[in-house]
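A single protein chain has been removed from this complex, and every other one stays in its place.
Every chain is named by a letter (A, B, C, D, E, F and G) in the order it is written, and numbering of its residues begins at 1.
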Amino acid sequence: MDDRSIRELLKDVAEGRLTPEQAHSRIKSLPFEDIGFAKIDHHRALRCGVPEVIFCQGKTPAQVGGIAERVLGAGSNLLATRAEPAHFEAVRQICPEAQYRQLARCITVRREAEPPRGQVLVVTAGTSDLPVAEEAVVTADMLGARVRLISDVGVAGLHRLLAYAGDIQSARVVVVVAGMEGALPSVVGGLVAAPVIAVPTSVGYGASFQGLAPLLTMLNSCAAGVAVVNIDNGFGAGYLAALINAMGDEGSE
Amino acid sequence: MDDRSIRELLKDVAEGRLTPEQAHSRIKSLPFEDIGFAKIDHHRALRCGVPEVIFCQGKTPAQVGGIAERVLGAGSNLLATRAEPAHFEAVRQICPEAQYRQLARCITVRREAEPPRGQVLVVTAGTSDLPVAEEAVVTADMLGARVRLISDVGVAGLHRLLAYAGDIQSARVVVVVAGMEGALPSVVGGLVAAPVIAVPTSVGYGASFQGLAPLLTMLNSCAAGVAVVNIDNGFGAGYLAALINAMGDEGSE
Amino acid sequence: MDDRSIRELLKDVAEGRLTPEQAHSRIKSLPFEDIGFAKIDHHRALRCGVPEVIFCQGKTPAQVGGIAERVLGAGSNLLATRAEPAHFEAVRQICPEAQYRQLARCITVRREAEPPRGQVLVVTAGTSDLPVAEEAVVTADMLGARVRLISDVGVAGLHRLLAYAGDIQSARVVVVVAGMEGALPSVVGGLVAAPVIAVPTSVGYGASFQGLAPLLTMLNSCAAGVAVVNIDNGFGAGYLAALINAMGDEGSE
Amino acid sequence: MDDRSIRELLKDVAEGRLTPEQAHSRIKSLPFEDIGFAKIDHHRALRCGVPEVIFCQGKTPAQVGGIAERVLGAGSNLLATRAEPAHFEAVRQICPEAQYRQLARCITVRREAEPPRGQVLVVTAGTSDLPVAEEAVVTADMLGARVRLISDVGVAGLHRLLAYAGDIQSARVVVVVAGMEGALPSVVGGLVAAPVIAVPTSVGYGASFQGLAPLLTMLNSCAAGVAVVNIDNGFGAGYLAALINAMGDEGSE
Amino acid sequence: MDDRSIRELLKDVAEGRLTPEQAHSRIKSLPFEDIGFAKIDHHRALRCGVPEVIFCQGKTPAQVGGIAERVLGAGSNLLATRAEPAHFEAVRQICPEAQYRQLARCITVRREAEPPRGQVLVVTAGTSDLPVAEEAVVTADMLGARVRLISDVGVAGLHRLLAYAGDIQSARVVVVVAGMEGALPSVVGGLVAAPVIAVPTSVGYGASFQGLAPLLTMLNSCAAGVAVVNIDNGFGAGYLAALINAMGDEGSE
Amino acid sequence: MDDRSIRELLKDVAEGRLTPEQAHSRIKSLPFEDIGFAKIDHHRALRCGVPEVIFCQGKTPAQVGGIAERVLGAGSNLLATRAEPAHFEAVRQICPEAQYRQLARCITVRREAEPPRGQVLVVTAGTSDLPVAEEAVVTADMLGARVRLISDVGVAGLHRLLAYAGDIQSARVVVVVAGMEGALPSVVGGLVAAPVIAVPTSVGYGASFQGLAPLLTMLNSCAAGVAVVNIDNGFGAGYLAALINAMGDEGSE
Amino acid sequence: MDDRSIRELLKDVAEGRLTPEQAHSRIKSLPFEDIGFAKIDHHRALRCGVPEVIFCQGKTPAQVGGIAERVLGAGSNLLATRAEPAHFEAVRQICPEAQYRQLARCITVRREAEPPRGQVLVVTAGTSDLPVAEEAVVTADMLGARVRLISDVGVAGLHRLLAYAGDIQSARVVVVVAGMEGALPSVVGGLVAAPVIAVPTSVGYGASFQGLAPLLTMLNSCAAGVAVVNIDNGFGAGYLAALINAMGDEGSE
Partner (left out) sequence: MDDRSIRELLKDVAEGRLTPEQAHSRIKSLPFEDIGFAKIDHHRALRCGVPEVIFCQGKTPAQVGGIAERVLGAGSNLLATRAEPAHFEAVRQICPEAQYRQLARCITVRREAEPPRGQVLVVTAGTSDLPVAEEAVVTADMLGARVRLISDVGVAGLHRLLAYAGDIQSARVVVVVAGMEGALPSVVGGLVAAPVIAVPTSVGYGASFQGLAPLLTMLNSCAAGVAVVNIDNGFGAGYLAALINAMGDEGSE
């Protein structure tokens, strides 16, 4: 309910196009759909520019299927993250063309195919960071970005990273995914003028403390232009990257 | 030393414009200046689009003065953060027009005045978060962004925040500064389509644990489009916000 | 053994109604029943106004069955929390009308049916918080409160919450259940005059650290009128909510 | 802006008592006053039943004075917590009858004197917990509760506590303040039917870790009916206690 | 190799009863037996007054069997803690009279039966603390103490504890086992003149953090005369209790 | 109020030696003295065998003086720990023969001089651990133990420790005080049959985390017979050591 | 690409032995092989003196097999750590002479057999530390060191350790592996002049916190000459030990 819509609603009441009761009801008919265990936010696309995304962890397949049905019924694309195969089964029964991106653990349905925009680069320190990176790739892709993935270029073999310096420097946004000591975002942040989104992963052992070590590393990065999302949160990084990537197109409007 | 410059250097050698010794020397004359206790990165502006920024904490006034002298000597603007009055005194002797932004603890010298671009909005949860917010404001401003500050709109009085919903929704990037429970970025993140940079502050007591509580809150934000910088790191947030803000202009080129 | 009962006991001795040995034995026959591995506190209903509740975690089905038998034998209602199906089987053999509330993981037997009083509102941030919320609902219900549950109204979609502002403001006590960043209690606390009991859940991942993040958030809430119980402790919240809810009736006595 | 006020506002527009512009302006004239560095929430008393309280920590005396001036100007009582003597000086210049409760570090101005209601009991484990306890006492008192304080009845000398068992059992709400191991709330919680609000303090040393130890103790209390506020948060406990205490009167309306 | 034995050894050499080579060999034949993966400390009974105890966790059944064989071969009693049934099987093949104390997860073989001495009292806060308490009971018993166990007398039902005040006050040493908030040792410590050994358990959930909460509680105990062992370390508590208990007999020698 | 005294009291009532009112009053006249800010536990010596000890930290000199006056007035010895010089001044005005043990930060007054008993040995790893060790020495001494102190025998120079092996092995109880890595109690625990009380100190830096490192070391000690008190808690260790030491005399009664 | 190779490359271009394009291609043909999910660093042996080691954890058997194929194809020895049997199966199909060191969880293929050099000693505190110790042994052995293992010489039975004092003092480097309290490196560090590499293990329970306790112990070691690697990181310790061990041979060149 932004400022402008309140003004218009009030004007409609004043000019008799709406009774007070109708206006009140409209305010109450808030832009979400209540299906008991969940409230689906159909107008999110209007408010935030992106459709509702389903976080499957902690939800039953039936719940995910139910939410997916409403989202798809509203004509939106579908993105469901942290999906287990059972979640996918539930969605596929509703929508046979749904796809399951196994490594990323994502379910996707794409209704319309705009050409991808800009360039989001996702970089990983190690091979084991790939599942988190893939979640970022799928997410940014679903939100309209052109995405590229470079993996296994951790800081202990700097020449591997430097071989891609040109690619890294030409991206609009760089997502850097790293576990263990999580040093890669600092190094990448020193090479580029683009924003860097750092994703710590729980890859590692011992004093990694399930990703606490790379999380702290990234928060303390001495390179400017780096911000951090939650441990293993490939979705959050891909989402934010897509938002920023899209800004590169807006100036031309 | 990016890809293109290596190609050109090699071509110069092959075509006799440079001897191997000259080329080697050029590679060695790396783009920084060594003044003993510090190595000043003059080409940072080329590589990362932003001049070297001086982090004063842990440096003596003499060291800060020395670095500032070189930065200014290279014709750059100057931004020094976490500056104590003694640091400012050292800089003012070198450059009388230097300014000290007391609340933000920043020293600034602006050589050229391009008109500010876009719109970065800095929002604070409480009055006590202002010093960190001001550091973000000064930083983004020095990097060319138009910046606005709205303070004291924490989540416990939601109507105060909602009164600014229009302003918040029209920003290109929103920096949200909050201590105590740090819930504001999640609420703002749900209201806007723009990227949100969350800055936890050490404002609070007890189980805030010097900012750990809002840091964790922000990392776990259920709102998409939110990334986090270090506790009290107004500089980092302002820097990243300015980078993203500038992207909104690039599409038009 | 409160003050008054000591006086009476002593008077009985002085006036010959009890021998010293009888009195001593009565003091020793403390108001609990010792069944070897557990001491059942039958007089808890007198002292604290609520019957003994069985916490099943870490107890064998046989132990839970044994305690339930004594509690029911004393004519009390029965509430057993953190119950696995095997615990329920053990109780059902003793009391066929026992019910198993699966999502809440509670076993209940209700002997007498007083009409529910007041209004306890249980609110969840997400769908995944439902098991903890249901434990709170069952507990408050067993202790005589009228209870209502509103789920999935987290702060990232503020309009979903505000749609229920009226409902929230008319409750006597509000229990707010939230995982991830745990920001909901602060927002609710700013909307209501009623006490808010915040329950952090272990729903989330990464830097949630099994519920530590929302726990700290809630403890640092900038909204007054909020207190916190242990992570995932729906029982504790429901219990306290029922105590407070009942106070709204006492003034009329 | 609750449900009812929206209805009435809309009715006023529909029936011509307000133009749409007037209505919009009224919605925008949100119930707070913007004095630059702070937004004062005058209608909090309406919404939450309690006037705005000033948290002085991290604010300058001038800021506290400025906020106090507006709060008092609106005819409210004044409560300012975590106040240093300099804050008090600033308030006293505005309002000579202001009082400084030194141990509690609170500034108070009481405009109207309703008779205190109910019974809030504040209990401390040790003498060193008194400052936090006093903050709770002053807060609950300012919010209309009758308050009593019993100090130094920690669990290592149980007979000291039991000597007050009658007093404890006759309170409507009990606030228990304890540092070191923080065991007192569990013991008190087992003695009473009333809600117990536990306040961990940073009193202690070593493995107390500035109050973390009693905080964890209280969150894990095996006694039902106990909820916890932040470390050293006497204000929060007193506030919540007063809310609950007042409920005991409401049934009679 | 204590002081006296060095003197004697040297005297034997000086007086020709031992050649230097023999003496050297004797020093080298240190009082342990090397069986490859382990070094068995047969003389521990001499040095520390207690035979070598086998900690089974992390050892294979074959390793435990091998060590047990040597210990028993040396004529000692056998105590093996943290034993799984497979460990017991391995030991029973070597020694058919070995017993498995299931709740305590201990294997015992008792060769000689001295009458138990003194009085060690083991007290638990809850039923779920019994496995740890039983480990303490078995250990103290194997080391010659008379042991008694009282369970489920946690602080939330103080009268249950006070009913045993006499028993508690007549013990030579009290071992107090508690999870959740771990408050029981402080209360017991205030009731007795005997040393109290506190054992935190990992019983609990949420902010118990696998026993961290009761550990901190116990370390911060305001009752003097309390010391703490590792989380779930029933063995350590029983061992120390037996040492202290035995001291009550020594004065008479 | 132990079992026996209740029996006798009741008998007195039954046989007319006490009226019920007198008996009730006697029960109420609990064995402490209420001086407002503190409740002094005079009968502690009876119940726990040791007089009330004053913990000065967080108390004003006046409060300490007031408590000391009552303790001395009751004819007890006086021990006040964590005392600053100002506390000592306050006590000296009441009792000119009071002594201040500066390194231990203890105030002592000794009324009667029984010959010291047994042997408590206090051992420190480093010179910097001496203040904590001295607190243990003074405490154990005041409680009647013969005490000896050996300092600076840390594990990195094992021969220094082994030089005292004989002394260590002849003590009844050993208190081991160590900061930094806190390894000394494990080594001592392997050398002796006596109970070992380990005291971690906050001596160290960096990853010592104010004593957390040695605390964890000591809790995880692989040597049996070791228990731990709070960081820097020399008092607690000395107190417990004296209790255990005294047991060596009891058997002879 | 070190300094000298750049000079030579440039000289080759200048003297016509390489075209600029060839030189550029050579720089781009960086010393790693890209096989999609991983980038294999064949020249690591040149740069760091040691071939690429495969860390299997988090990699599929197929990935490990693929990397092993390239490493072996380049003629290098093979070392793969944290290998499960399935990883071994994948490698054995490529290279039948591959060996699986079960306790160490390592796969090895040795192509050439230089005689082992120097003396690395690996010492463990307990039997349960053996898997980590074996990983260190295998690693150091594969890197050319002569290695010896002494197990179960923890500090609680000091004579077991001292029996090996001569062996320990004659090693070039000592790796000390310990869980629980992790005190062994401090004691060893005090006995030797050689560098000590400390490896904390996650062996233990309770307040070991998965190896945090010995990690902190070792970092705070009061013995000089001790450095620490990650919890359970036998590989890292063996690798570093082999590097240092090899230095003892270099002086003779």
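The working rule: a contact is a pair of C-beta atoms (placed from the backbone, for glycine too) under 8 Å apart; a residue touches a chain by one contact, two chains touch by 3 or more.
This is a predicted model, so every value here is computed, not measured.
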item	value
Contacting the left-out chain in the complete assembly, out of A:183, A:199, A:227 or A:246	A:183
Residue of B:16, B:58, B:96 or B:115 touching the missing chain in the full complex	B:58
Contact set of chain B toward the excluded chain (per top definition)	1, 28, 30-32, 37-39, 41, 44, 57-59, 63, 200, 202, 210-212, 215, 230-233
Where the missing chain touches chain G, by residue	2-4, 47-50, 53, 165-166, 169, 172, 190-195, 197, 215, 219-221, 224-231, 235-237, 239-240, 243-244, 247-253
Chain F residues touching the omitted chain (full complex)	126-128, 130, 151-153, 157, 159-160, 162-163, 203, 205-208
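What we mean here is this: only the chains that are shown with their structure count from here on.
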item	value
Intercentroid distance (Cα basis), chain G paired with chain B, Å	41
Distance between chain centroids, defined by C-alpha means - chain A, chain B (Å)	25
Chain B and chain C: spacing of chain centres that average the CA atoms, whole Å	49
Residues within chain E bordering two or more other chains	126, 157, 190-191, 206-208, 212, 215, 219-221, 224, 230-231
